[in-house]
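Take a look at the structure below.
Here the complex is missing one protein chain, while the rest keep their positions.
For clarity, chains are labelled A and B in written order, and residue numbers in each chain start from 1.
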Amino acid sequence: MGISRNSRRVAALAALALAVTACASEKATGGGGDAAASGDGIKVGPGVTADKISIGLMTDLTGPYASFGKSLTNAQQLYFEQINQAGGVCGRQLEAIVRDHGYDVQKAVSAYTEIGPKVVALAHVVGSPMVNAIKQRIEADQMLTIPQAWATNLLGSKPIQVTATTYDIDMINGVDFLAKEKGIKSGDKIGHLYFEGDYGESALNGSKYAAEKLGLELVEQKIKATDQDMTAQVTAFKKAGVKAVLVSVGPRQTASLVGVSLAGGMDVPFVGSNSAYSPQLLPTPAGPALLKDFYYITGGAPISSDLPVMKKLAEDYKAKYPGDAVDSGVSAGYSAAAIVVDALKKACESKDLTRAGVVNAHRGQNAWGQEYGGVMDFTVFDKPASLRSYVAKPDKDALGGSVVFKDAAVSDLAKEYQVPVG
Amino acid sequence: MSRSTILWSAALAAAALVIPFYLDASWLQDGLFAMAAAIGAIGLNLLTGATGQLSMGHAFFLAVGAFGYVYFASEPQEGGAHALGGLGLPTPLAAVLAVLLAGVAGGLFSPIAARLKGAYLGIATLALIFIGQFAMTNATPVTGGHNGRPVPPMELFGFVFADTPEAPLVIAGVPFGALERLWFLGAILLLGAGLFARGVLRGRPGRAMNTIRDHEIAAGVMGVPVSRYRAGVFVLSSMYGGLAGVLVALVFQQTVPDYFGLLLALAYLAMIIIGGLGSVAGAVIGAVFVSMLPRLLTRYSDALPLIVQPGQEGVGAAEAAQILYGLAVVVVVLFLPGGLLGLITQLRLRTGRPLPAAAPKHSLTPTPETRN
Partner (left out) sequence: MTTFLELLVNGISIGAVYALIALGFVIIFKATEVVNFAHASLLLVGGFIVAKTHESVGFWLALLLGLAGAAAVGALIEFAVIRRANVISHSILAIVTIGVDIVLTTELTRQIGTEVLALGDPWGSEVLHLGAVNIPLARIAALVTASLVIALFLLAFKYTNWGVAMRATAEDAETAALMGVRRGRVSMGAWAVAGALAALAALFMCIFPTPGLDRTVTATAMKAFPAAILGGLDSTTGALAGGLIIGVTESLVGGYQSELVFLGRGLGDVAPFLVMIIILLIRPAGLFGTRELARV
């Protein structure tokens, strides 16, 4: 009996070894194959076959940015579908490979290891901690990547394309807006409520610079993403006597800040980063306060703007995803997908669909995106692709919950600003 | 050592040797995370499982190990506000120092660890997580702040554990990148960590630890230096955490403070409960279960009922994994007092029941290590 048990085990082991050998060849050959020419004379690499181009989406569908991530994913899948209906790119159909990292760095790293070898580009990666965690590998793989985060430290990397403005540029343009239209002048104090981490700290760089240039005194309040109640921060701002407040936190904290301030008699203008606002807040009790004197600065056009491409997107999106809320992720995701697809088209023209070929094609464009409401220069990567920001204002009736308050413009302050890279 | 144990060990060793040649990088990476988790879980099992000291701060010691290694091994970088410190030590030395540093951190906490018990100790260790997060994001020159910093690859006797595109290493037709190389390092570290812990558990200290867990006062009466043991186990378990942290850092190639948060600490507790309290094998089984579950569910989400693809309405793979491991904790405590390890032992006992009559030599009564 004992012997038969053992022999059974040995047999099982042998079977395992056999099963394993069956796929041995796969790995042994799969390691190479970096660039090969396909039938149509186009050089292809990972993620591209004779009839298919795979694009990765590393998104957050279960974590704190789930609503944003869902809009991004929906919008990009919509874009790819439309391209496919029109015949695809380079005679190939586009396929999105979606992975949800739930805003968890380890899951993002695992997801990259899993889908990295299978895709030619990443049409969006949510979260700057996640992008930072895989940055070295993105660079080694020459993987064109569009982060959905606008921190300054994401600049300076050839394959990583931060869209439009960074948070610091937005804040400089925001301070300029306050000075020109809200009567903030030299000697005044302004507050800045910001998150710890890249997002808040990038924004703070901008506000510090602008405050110094205009002779304003900046009152800083740093919070964490888990802080919910901004009463203590409002008290501190009030004590300092600020005339306006810059906001680089999450939508919930924005709502609390604006609500508490107005209720407590601190009736000042608020200017937020693009990630500080979400239309989901309007039906909550903080809604009226947000509608009063809150603005947010964004490099990408809101979906309610008059641009024809946005009008069409709004219709198509509502037709395809009738039940889903529309927020800033829709337009951001759609235009990011367009950036990737245009890079693929350019790469196709030069008959090089390898990852490096796609990045080079992408970096050859110096005036992309007129129809998306802001020209971006992709040829430099140690500076933001654009310095122009919109000023947007919450609006209950508008699609996406906001309207353009002031058209995209570059402030003089932003022109002189030296972007700290790295 | 019984014959079946030898067979099992041989099979495991063979599998560990063969796997990197066949599985692709993403599976290797998950396997490496599981190995790191196993090392950390063994440490926690010494503390919580064998000695009965609840610790919810294990993730903190992983962080100390990870950032310690990075700091000791990195060359200092100039750059104004973004300057990063570092000692530029040889990487193996940096790893050893990082593990020792984690031990020192555990030692510094021992005035608290030795005085508090049960829930009080649990929540006091919870404080470590929050204090650790605060320190990590504020000590930018050491940790790189919120973004963390890149991890220098380990280099042993001129052999680099990293991708080396300029001088690719190919063994039997399989290109050996960072993950394939690290796989063997991880396996050896896990083996060493496991054997050492087994030695501790089976020897005099292990019996003393179990006595403290079962009845602290009785242990004291019997002459066990209770406070010293408790502090000592805390330090040892912190060093295991530190080692796991070093391995995690090497696999990540970038350390990020966010990772070492509350969820990680809770996951470690789940591991030892699910696997089986107080034993090395239990910790390893639990670690593999908790680390691989989300991956397996994501990988096979299209084939599994009730789980939807990303972006659709319903229970996603990540949520399903969360719910399953939460449920596993509850189910194990309610129905499987020995954890998955206990279940395996029971199954072996059941299938082996007719054996003693036929071949008494191969009787499969539980060995001491399965009892522990």
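Everything below uses one rule, namely that a contact is a pair of C-beta atoms (placed from the backbone, for glycine too) under 8 Å apart; a residue touches a chain by one contact, two chains touch by 3 or more.
No experiment lies behind these values; they were computed from the predicted model shown.
**Student:** Using the contact definition given at the top, list the shown chains touched by the missing chain.
**Tutor:** Per the touch rule above, the missing chain touches A, B.
**Student:** Out of B:L7, B:V96 or B:A127, which is the one that touches the chain we can't see?
**Tutor:** B:A127
**Student:** Which one touches the absent chain: B:R3, B:R115 or B:R228?
**Tutor:** Touches the omitted chain: B:R115.
**Student:** In the complete assembly, which of B:G31, B:G52 or B:G68 touches the absent chain?
**Tutor:** Here the residue in touch with the unshown chain is B:G52.
**Student:** With respect to the chain omitted from the figure, which of A:V162, A:A203 or A:A289 is a touching residue?
**Tutor:** Spelled out, the listed residue whose C-beta touches the missing chain is A:A289.
**Student:** Identify the residue among B:D30, B:E180, B:D258 or B:E319 that touches the chain left out of the display.
**Tutor:** Touches the omitted chain: B:E319.
**Student:** Which parts of subunit B are in contact with the chain that was left out?
**Tutor:** 48, 52-54, 111-112, 115-120, 122-124, 126-127, 130-131, 133-134, 137-138, 213-214, 217-218, 221, 262, 266, 269-270, 273, 277, 315, 319, 322-323, 325-330, 333-334, 337
**Student:** Could you pull out which residues of subunit A are in touch with the chain that's been left out?
**Tutor:** Touching the chain left out of view, subunit A contributes residues 62, 64, 66-67, 70, 196, 219-233, 235-236, 238-240, 251-252, 255-256, 259-260, 262-265, 280-281, 283-286, 288-289, 325.
Note that only the chains that are shown with their structure count from here on.
**Student:** Could you tell me the distance, in whole angstrom, between the mean C-alpha positions of subunit A and subunit B?
**Tutor:** Those two chain centres are 34 Å apart.
**Student:** Along subunit A, where are the residues that touch subunit B in the complex?
**Tutor:** Per the touch definition, subunit A meets subunit B at residues 1-2, 5-6, 9, 13, 16-17, 20-21, 23-24, 27-32, 59, 61-62, 70, 73-74, 77, 98-100, 102, 104-107, 109-110, 113-114, 117, 128-129, 132-137, 140, 153, 196-198, 201, 420, 422.
**Student:** Which part of subunit B faces subunit A closely enough to touch in the complex?
**Tutor:** 3, 7, 11, 14-15, 18, 21-26, 29-30, 33, 79, 81-82, 137, 146-148, 150, 163, 165, 170, 172-175, 179, 252-254, 256, 258-259, 263, 294-295, 298, 309-311, 316-319, 355, 358-359, 361-362
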